[in-house]
Structures are given as structure tokens and as C-alpha cells.
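Missing here is one protein chain; the remaining ones are kept as they sit in the complex.
Naming follows writing order (A, B, C, D and E), and every chain is counted from residue 1.
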Amino acid sequence: MNNAVEKANVLIEALPYIRKFYGKTVVIKYGGHAMINDELKQAVIKDVILMKLIGINPVIVHGGGPKITDMLKRLNIPSQFVGGCRVTDPATMEIVEMVLVGKINKEIVALINRHGGKAVGLSGKDANLIQAVRKMGKSIDNEGKELLQDIGFVGDVEKINPEIIQTVINEGYIPVVAPVGVGAEGESYNINADYVAGEIAIALKADKLILLTDVEGIFEDYNNKDTLISELKLNQVNEKITSGVISGGMIPKVECCVRAVEGGVTTTHILDGRIPHSILLEIFTDRGIGTMVVR
Amino acid sequence: MNNAVEKANVLIEALPYIRKFYGKTVVIKYGGHAMINDELKQAVIKDVILMKLIGINPVIVHGGGPKITDMLKRLNIPSQFVGGCRVTDPATMEIVEMVLVGKINKEIVALINRHGGKAVGLSGKDANLIQAVRKMGKSIDNEGKELLQDIGFVGDVEKINPEIIQTVINEGYIPVVAPVGVGAEGESYNINADYVAGEIAIALKADKLILLTDVEGIFEDYNNKDTLISELKLNQVNEKITSGVISGGMIPKVECCVRAVEGGVTTTHILDGRIPHSILLEIFTDRGIGTMVVR
Amino acid sequence: MNNAVEKANVLIEALPYIRKFYGKTVVIKYGGHAMINDELKQAVIKDVILMKLIGINPVIVHGGGPKITDMLKRLNIPSQFVGGCRVTDPATMEIVEMVLVGKINKEIVALINRHGGKAVGLSGKDANLIQAVRKMGKSIDNEGKELLQDIGFVGDVEKINPEIIQTVINEGYIPVVAPVGVGAEGESYNINADYVAGEIAIALKADKLILLTDVEGIFEDYNNKDTLISELKLNQVNEKITSGVISGGMIPKVECCVRAVEGGVTTTHILDGRIPHSILLEIFTDRGIGTMVVR
Amino acid sequence: MNNAVEKANVLIEALPYIRKFYGKTVVIKYGGHAMINDELKQAVIKDVILMKLIGINPVIVHGGGPKITDMLKRLNIPSQFVGGCRVTDPATMEIVEMVLVGKINKEIVALINRHGGKAVGLSGKDANLIQAVRKMGKSIDNEGKELLQDIGFVGDVEKINPEIIQTVINEGYIPVVAPVGVGAEGESYNINADYVAGEIAIALKADKLILLTDVEGIFEDYNNKDTLISELKLNQVNEKITSGVISGGMIPKVECCVRAVEGGVTTTHILDGRIPHSILLEIFTDRGIGTMVVR
Amino acid sequence: MNNAVEKANVLIEALPYIRKFYGKTVVIKYGGHAMINDELKQAVIKDVILMKLIGINPVIVHGGGPKITDMLKRLNIPSQFVGGCRVTDPATMEIVEMVLVGKINKEIVALINRHGGKAVGLSGKDANLIQAVRKMGKSIDNEGKELLQDIGFVGDVEKINPEIIQTVINEGYIPVVAPVGVGAEGESYNINADYVAGEIAIALKADKLILLTDVEGIFEDYNNKDTLISELKLNQVNEKITSGVISGGMIPKVECCVRAVEGGVTTTHILDGRIPHSILLEIFTDRGIGTMVVR
Partner (left out) sequence: MNNAVEKANVLIEALPYIRKFYGKTVVIKYGGHAMINDELKQAVIKDVILMKLIGINPVIVHGGGPKITDMLKRLNIPSQFVGGCRVTDPATMEIVEMVLVGKINKEIVALINRHGGKAVGLSGKDANLIQAVRKMGKSIDNEGKELLQDIGFVGDVEKINPEIIQTVINEGYIPVVAPVGVGAEGESYNINADYVAGEIAIALKADKLILLTDVEGIFEDYNNKDTLISELKLNQVNEKITSGVISGGMIPKVECCVRAVEGGVTTTHILDGRIPHSILLEIFTDRGIGTMVVR
């Protein structure tokens, strides 16, 4: 009985958070370990279903992960990267789209449905959700100069048409979006999922953007786990990049958050997807976890 | 962090119950210690607000308790009881109504509102919610014969007009009902709150009726706490009354449940209101607590 | 038959007024003799029901009258007044609320329902209808200086949340409001009913505010009944107060009207509630009755 | 003032009738003197506007009267009658339709609008409101045998499509219908207005059908005005026809009522349109006037 | 089969035009030969029904044509014209209204309904659709001075109340409007149909105004059919009138278009109604036909 009372207390403690986020939209970039490890996968799916049930509107944007690379290997299509972007020739794009839309997206949808949620998968082509234009790759030459380079069907978001997401939300479904854009001629584009998540959050006037990553957050001193930066204000970002506190792959993630905040998203979060239920922890505890980027 | 993860797990465990009761109506008879003790009071109010937030529609019917007796004493109006019912002459009825509608009801409403819920109080006169007729008192004379006796403005429910409750629910409010009925001439009637809760549950086609009491439930052997009857089927009730397992003040409560089940309410519960969050425990645990009366 | 034709003519004459007020909201402060005398009471109730039936939305705000004083006397709670306001200690407030909400409000509701209307009673606590703050009493000391003085739970309106009134109107009910406000801690406040009626009229963007009083209106010369001031413009009010034409208890009533007009209410009326059907007479005749305060 | 109070009383007396007919549909056949005399005309128009304003849905079906005959005369088109029906050759039908739809209908519409109502005129061609088939004339030959005879474009109602009337009512307008039917080839038919009113009342599931006539009602003894038959039950009709109490032009009117009652109209009335406000008198007095035919 | 494939191609070619005009309102002044010749009549009616079916909202305003003159002649009512307007004394107006509203309007309505459309006829009196004021006639005296002259019930549009048209459109009907206006006293006015069509187009915020005429359009050189002016901009109109390119009866038609464009109608067209399906040709071909007046 004591145990039961404790449980009731936990539910009661959730009350202010439930009230706070009721009817709000939360866009979650889902990727990394949380998409590979079975236990983490189930935890994310359950978090999302719980959110939906208590009146929050979660929107999932997923990445691709190792499955794309696996399939390219099986087909002997070589992979080349420029400035962190996969050079995407037509043969590669075909496989990227098939894996993202035909495999990963559908697995997530089926997993949510099997756990009692109601999910609908969407690609950027559906209802022209993600209109894209070609993006140039950037590399640094021997003399340290930035070079622009054609990297094929890698896209920038030109416009988000969020009506289909809103329709799907209003009918009680959880939208699951594959980050494939569509060009003016109907051609497909491979787009960074963090970036897509941010743009969709802006277009939906979302309250929250959550990027699930494989790091614990941003630290003043990466070797000292006590120096986690819980909250980063927009005007602090440049200094942290200059000083090297934010570096490498974290830079585009932070830039994604900055852009979302400037576009009207209230709070953005870089969370450690390796912690089970990190999404719930962020939403249902006062301190939250990971690093939050806000105005 | 461990603690946070545990909390997340509790929320996740609540998932199937949240789903199960989503959009369902639960009528709660609120009375006894849970209406006197401050800590219990707050626990009940928070339980009710949580239910509303996660999509359940709670309806509160409250009793009167010691405040009526106090006020009658202060005014030197003598109280007399026949068969468990207070003999209610016009002077008594005036006080009963003022205390129920003008004091207790408003205290509950204000408490819910102060904790972030949105409550609206209703008397049985509002929108003719509870149409009542005079009820005769029953006493046993010296020879053991049942006597019918005029006990004044004590009422039986003639008809529930639940539209105003539905309106209030639909607009997002928690209805709080005082068990005062109205007769054909506009006169007031004092009605047993358990009974009113049951009738309202039937009229609303509620999923659940919960009677908060000051006992732990029904026991095969009242002296042995291991003999709690968790579930009582309709066809077992008569035998349990005959054998004395159900006796005294528990009989009308069980009859109330029986009538509600026969009227279409799925499950009815006699809960120990002295346990904090007993309502949540009933809803969010598999075994539930107290005694459940079902078809 | 002649009589019948005359009746038909009266109905036909009402045509332009019915058209004029169709769909408009009229807030009526109900108090004084019209709440005591049985015949007047019935006339008011019938007027209100007729208004509702022909498409006007009446809202009743009632006062307390002698019943509060009676009950305080029965309980030996002494009454003290400062500047026309009852000093309201907790014991007094408890009784004031019980009588207003639990007795007077419910009698009006039952009376309307019994005559075929559909009324719902509301206290300022329901849905936080009347948010209040403590108001200081003003008295004049021997030297004619104004003194501020704590007079207990006497309130000023901080904010009206009119949604619940609108809900109740939209569902076809007549709202009946008791002038009890609720403070930040859930505590009750006794507020002047004229004042509450005015604030509610503003919040509802009402077309008309009617204050039922026990005087015939405002007269240039109080001793000469031919000098009734039918219409008083905002810019005339100060001069009339200075000159003593408006004096005593009439001053706060006129100030109430002034505030309502400044808040957007089209016309405000100080009517003699001792004339049967004075509300209908105001609405359905060209000249109206009593004194009207307009922009 | 006394006069004003009396007026208020008349309005209050109307209360139960307003409540009784709220939201009900009343189909009125408008014809005879009430369509010729200016004062009567205005009285009918005002009655209809009042009904609309207080929540009743009046539908007017008008006849043709002397204007058709006048126009035919001016054009030297001879008129011939068979069994009370005008023989309607194409040249006649053209004029009948022009006068009914282009003159009388529009005069009624303009009169209602000018008095503050909102009317929309409809012919049976609009939205195929009145689908008609050719009707044969009946005459009696010298030997008393009934002869069927082609009388041209005189129609029977085949089907009423009441959607356009309902649309017009729902938008707040008073529909005014000219009794011109339309055949399968788009040809026009002249149809008896009483009969059209009855069919429309059935199709609209109206509560009341009122036929304005130029007689006082049906009398047991036509010479004794004290023998008015206020109420005629369906099962009494045949006997009254056989005995000659109902005779001549009254027979088709009564048959119209009988058919409407059998088709679901609650009450049907044959009123004297020569009494000003006879419609209001019927609706707002207990005894009503004229003869009522009911189940 | 080849033929069938060609037909399919025609339908496919219509695709962009269907998309372009979907949900748009098109007001058509219907008159001239297209209202007399049976084949042209059917073509117009079918064009209008097709428009409605594929999602365009056509509104027809019809003229009077020779039928008015015929009827006036049959009744020996002499016709006199001042500055192109028929002098309209009361006797004339009565006939004009009867023919327009009771004959021509109903023929169009019946024709549409018979071909499977759903039409509702409206006069300017219905729901006060066309509020009118008296217009003075203009004539030129011997010395070339303009004279103003009373020409009776000839009207100018004072105000269009388009709600009834919108209602009728929303319910799926095609509105057919007779150009009869109503004055403040309910009197009827004869108004030029081109002019009414333009005013209704403005009031409905129509996308297109089409005037069906009996000329091929406006030509730079009337004798050279190769000089058709396909598009006329507002700022070219004055010069074309001064130079005589636009002259005679074409001037008021062009002024009608100018006024409509200035009032917000996107495009206005003067079409040759003698070409079958000229309306469809305008809408479903790139070049359109006739002369278009635009901003």
C-alpha cells in the first residue's frame, strides 16, 4: 500500500507539468542510440504515447542512422562525406529515401501503434510537407579556405507546409516524419533531421523542440561532469562557440536550437537519448535534464 | 537521477489506466473524514484535478457532515433522527440548505479553483437538476413492526435533469453538486448524498461511481483484515446481507451501488476515504482498493 | 372579443421593442421591496422569463436584504456599519455567504424554474466568476476628515471572469448571481450588489444595466414629483451631486451607472422596484420609467 | 401609468403561449378580405412579424384574389370555371403566374420588409418547391353524373421539396409562397392555395395550419351565431358534410384540414380573416377563435 | 475510341481552369439574343450548371427583353424613352415587375431545374436584396444642353444586401436575380440589368463579371474584325470613349465594367452572347473571347 501511495504522489507531482503543457506541441528529433537500443526505443515510444494521452501533441522527426549505411554497403554504393554531409548522387538518394521512408519510418509507426498509440507516417513529399532546394557542401581546402561543392541531392528546407501534420494531430494521431524533402520537379532531397525538426517546430508554432542525442549535454569543461550548462541563452551562444565550449557536431545542433528559438519556439533542448525516458524527465521535472537553449 | 527515472516509470505505468478511462465520467460521493481532515481534503482535490487534466470527467457530490449539526446547535434547533434520517422541519431544512449550498459546496469549489482546477457548484435547484418528492421515514416500533412516519423535507429523487452537469463538463469545469432536491412547488428537500451520487451516475451514464467512506471496505470477517471482499457481484449481495456480512450503515451504501450497476454504471466502489489519494489508487492500480460492486 | 383585440394590439405595440432588444444582454440588480413583497417578486420573475423567451438575455444579480440581518441576529452576531458597509469579520462573512448563496440565490432560482423559466445560480466562487480584493471602509471623523479603516471581508471587484455566465446564457438558462467574491486564497468577500451588477454588465458588454431600487428616481426637487429627471448625461452628474440633487444612498448607485456607461454599457437605469413590472415598462414603453444615465 | 401596467400584464399573459409555440412552424394560408383591406393587411403582416420575433416560424402561402381576374379582363382573356376551378389555358396560365409571382407575392414580401420583418418570396418553381401534375376538372352533367374534363394547367401537388423553405427559415427570413406548381417539363400549374398550404404544412411537419377565410367558422345552424363549432374531430367530419352543416366552398377547406391532420399537423384552423389580428387571437388566447379541426 | 480519347484530352485541358476558378463567384448578366434563341438559351443554362458542378458559383442577373414591350402593347400602355431609359409610370412599372419577376425569372429558374441544376429566383424585394432610389432621366435639348427629367420608377442602386444570395449559394442553389429594386416605401423600381449585375458583383466580392451582349466586342475599327480589343485597361477607357471607339450603347456597359473593377471585381467581360457557350469559352480557354476590362 505504501508503494501505491508513493505512486499516487508521483502522479500528483506531475499535475503542474500536465497542466503546463496541455494542448502544447512538442517536436522531437528522434535518433542515435535511442533508435537502436531496444529498451530505449520502447521507452521513447511510451513517453510519446503518454504525452499524447495527457493532452500534449508530440511530433516525431526521425533520422536515418546506420541502416542507410548498411543498405548502401549491401548494394556496393560507396559513401563519401563533405563537411559532415553525405554526398548524395541519384543512386544514393534512392536508397536513402527507401530506407528512411520505407523502413525506419514504418518501424516507428508500427511500434507506436502496437503499444496502443495511433501513429501516421509522413515523408516530406506527402502534401508537399517539406519543400526543399539543393544545398551546397562546404569543405575546407589545404589553405583553410571554405570551398563550396556540389554534393548532390542534399537539401535545405525552402518551405514547410504543416497543414497535413495539423490534420493528423487534430484527428488524434501522432505524426512521424521522415526528413526527405521534395524539389520543384518532384525530386527527392536528403535533409538533416535536426534541421527539419527545427523548421517543423517553427512552422507548427511548437512550444518545445527536443533533440535526442548521444551526449549528456554541453559542459563548460567536458571532463568535469559537474559543469553541465543547464540553460544557454541566445546571446551566450557565440561566445561559447568561439571559446570552444560548443564544438564539432554540437555546433549545428545548437544552431538548430537558436534558429528555432528565433522562429518562435519557446524552449529547445539537447537531451541525452541514452537515458531511458529522458523526454519525460525533461517535461515532468523542475530542473529538466540536458541543456536548454532559450531566448 | 535514479529517483527521476523511477518517477518516469510510475508515469509510464499509469499509461494503460489513462487510456482506459479517457473521456469516461466518474461520479464521486465526497464525505466523511476526507472532507474534514485538511491533508485528506487536499489529496482528494488534487486527485480530482489530475483526473480532469488527463481526460477523465469527475463529478463531485458532497455530503454535509458535522457542519450542519453545528449550525443547528448554534441556532438551538433540536435534531431528531428516524431510521437514520434527520427529521427535517422547515426551520431545519432552511439551515441544511444554507450550510450545504452556501458553505460546504462553495468551500469545495474554491479549493479546487485555488489548486488550479475550474469548478462550478450546483444545487439540485439549479436548472432543476434534482427533482424530488417527499420520502417517508421508517422506524421500528416496540413490537418490531416497521412504521412509516412523516419526517418532513427529506426527499427521494424523482428525476435527475443532467443537462446542466453535461454543459459544465463540456466547458471544461468540474461540477460540484450539493444534495438538495427541489419539489413541485419549489420547496427544498434534504436527500442522502450517496443516493444522489448514484442517481446522477445513472443519469450521466457514468462509467464509475465511487463512494468515499470511513471504513476500509466490506470484510467477510470484520475482525480479520485479510478477508476484505474486493469484488462483490450483484447476485451475492442479498446473501451477504442476510448473513450479516453487510450490515448497518453499509447496507444503504451497497444498495446504492446495486441500483447504480443495475442502472448501467459499469463499476461502483466503496473506498476508504481515510487513505490519502484513495481515488487515484483505485483508478491507477490493477488491484484497486476497497470493495467493488459489479454486475 | 373586443378585449381580445385590445390584447392583440398590445402585443403588436411591443413589436418594435422586441426587435430592438433581440439578442441583447440586460443585467438586473434585483433587491429592495421587489425581493420581499410576494406580488412584486412574482412580477419580476415573470418579467425576466418573458425577456428570455422573446430573445433578450437577462442576468440577475441579487442583493441580500433583511435575511442576512435576521440570521445574524438569531446567532447573536452583532452588526456594525462603517460608511454604509457592514463590517464583516469571519463569523459574519460565513453567515453572509450562507444566506446569499444558500438561501436567497436558491429561492430566486427555484421561483424562476417553477414559473417555467430555466435558471442556474452562481456565486462569485463558481468558475472564479468574481475575483475580489479587500476594500477599506471609509468613515468621517469628528473633524470631517476621511478615515480608512479595516472592515474585514468587504471586497472590491478585481476581475470578472464572465465565461461561465456566457456558457449558461448560451445553453438557454437565466443566470442568477450572488454578490460574493473570492480572494487569492479562496477566502470569501461580501461585495455591494449594485457594484457587482455594474462590473458584470461591463464584462458581458451588456446593452442595459437596471438597478431596481425603492425610490421613484431622481428628482430636481424631491418634493415635486413632476420634476423627475428621466435622462441624466454623464457630464451632468457631478453638478447634480454638488448641488445635492443626487445625495445619500443615491450617490453610489449613480456612480455605478456612470462607471458602467464609461465601460461600454449603452444605457443604465435606476428604476422603482415597487411598481409591478417596472422592468417590462422600462423596456416596452417609449418613455421608459425612472431615471436613465447615459453617455 | 395604469395603462402601462395593464400593457405589461397583457405581455405577461402571453407568456405561456409564447413558451408553447416557441420554435414551432405555423403555415398560414393568406387570402380573402385580409389580402384586400389595407387595415387587415397590415394587421396580418404585423401578426406574422411578431410571431417570427418571439420564436415562432410562420410560413405564408397566399392566394390570388381579384387581381388575376382584373388582369385577365384587361387582356380580354375570357374566364371559364369548371367545378370551382378556373379553366387555365396557356394564355391564362401565363397571366396567373405573372400576377401571383410577380405582383401579389412581391407586394406581401415588400410589406413585411417595410414593417421590419425579413421576407423572401418563393414560387413553386424555386428549387422545385412544388412539383405538380395535371388535375382533371369535375363537373356534373344534366343527369347528375360526374364528368372528368381537361381544364388545362390546373395542378395537383405531386411532391413538396421543402428544403428551400427550411433554409430560408433557418436564416431568419419569413417565406412567402405563391401557389404555382412546376411540371416535369418545366411547365407552370395553377394550384389551389389552401391545398398548397396544407401540403407544405405536412412536408414541414408544421405544428399548425391556419386558413384565413371570409367566414366566421362552421355553425351547427348557420343562422344562429351561438352555434359555432369550435372544435371538429376527424371522425365527425363526414357526418357534418352529409348533414349539410359543412357545405359548398367550406367542404374543400375542411378536407384540406383533414388531410393535414392525417399527415401529422397537430392543429388546423379555419379563421375569419375579417377580424383584425385573428391569427394572434387564435395563438394567444385560450379559447382561440374560428373552427379548429383536430384528430 | 479516338474520339473518346480526344474528349478525354479536352477534359484534361480544362484542368487548370477548373482549379483556377474553384470556389470563385462569377456574376453573369444574361440578356439579348442568348435569352431569346432556344439553342443559345440551352447553351447558357448548361454552361451555368457545369460551372456550379465543378465548384464555381455562378449568379445570374437577367434583363427583360421584348416580353415587357409585348405585354405593354397588349395592354395598350404606351412606351416612351428618355436617354435610353423607359419612362416608367406606375402602370408601366406594374407590368415591368410582373413580366421580369413572374415570367422571365421563373422561366430561367424552371429551365435550370429541368436540366438538373438547382435554381432559386430572387427579386430585389426578397430580403431587401436591391434597395433603390429614384433616378432622373437625362435628355439633350435642341441646344445640346443636358436636361434632367422625371422618368418615374426608374431606379439607381442605393444598397445591395447580398446575404440572401450568399445563403442560396451556400445551400447549393444557383441564384437568378430579376433587376427590380425596392424603395423606402416598398415601391418597385425598374433598374438596368447590367448595372445591377455590376453592383451585385461588387457586393459579393465576385471574381468575374460577364455581360452577355449582342456584339462581338469592342473594335479599334468597327469595320475590321481583326482589330478586336481583347483587353482594355481602366486608364485606356476615357481615351477610347473620346475617340469614339467606344460609343453608343457600349458606353454604359463599359462604365459598368469600370465601376465593378474599381469596386474590387478582378476581371469583367463583354461577351458576344450569340456564340453558343461563350461563357465556357471565356472561362476555359487561354485567350478568352470578347473584350475584357481590367485594372
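Basically, a residue touches a chain if its C-beta (ideal position, glycine included) is under 8 Å from a C-beta of that chain, and two chains touch if they have at least 3 such contacts.
Keep in mind the model is a prediction, meaning the values are calculated, not measured.
Novice: I'd like the shown chains that the missing chain touches, ordered by label.
Specialist: A, E
Novice: For the chain not shown, which residue from A:Thr25, A:Asn57 or A:Ser188 touches it across the whole complex?
Specialist: That would be A:Ser188, which touches the missing chain.
Novice: Thinking of the whole complex, not just what is shown, which of A:Val99, A:Leu232, A:Val245 or A:Val265 touches the missing chain?
Specialist: Reading the full complex, the residue touching the unseen chain is A:Val99.
Novice: Of the residues in subunit A, which ones touch the absent chain?
Specialist: Touching the chain left out of view, subunit A contributes residues 74-75, 94, 97-103, 105-107, 109-111, 113-114, 118-123, 125-128, 163-164, 167-168, 171, 173, 180, 182, 185-188.
Novice: Counting contacts across the full complex, list the positions on subunit E that touch the omitted chain.
Specialist: These residues touch the chain not displayed: 1, 4-16, 18-19, 22, 43, 46-47, 49-50, 53-55, 116, 275-277, 280-281, 284-285, 289.
Keep this in mind: only the chains that are shown with their structure count from here on.
Novice: I need the pair from C-D, B-C or A-B whose contacts repeat those of D-E. Over half of the residue-number contact pairs should coincide.
Specialist: More than half of its contact pairs match D-E, so it is B-C.
Novice: For subunit B, which residues are shared contacts with two or more other chains?
Specialist: In subunit B, no residue touches at least two other chains, as defined above.
Novice: Line, ring, star, complete or other: which describes how these chains touch one another?
Specialist: Line.
Novice: Looking at the whole structure, which two-chain pairs count as touching?
Specialist: Per the contact definition above, the touching pairs are A-B, B-C, C-D, D-E.
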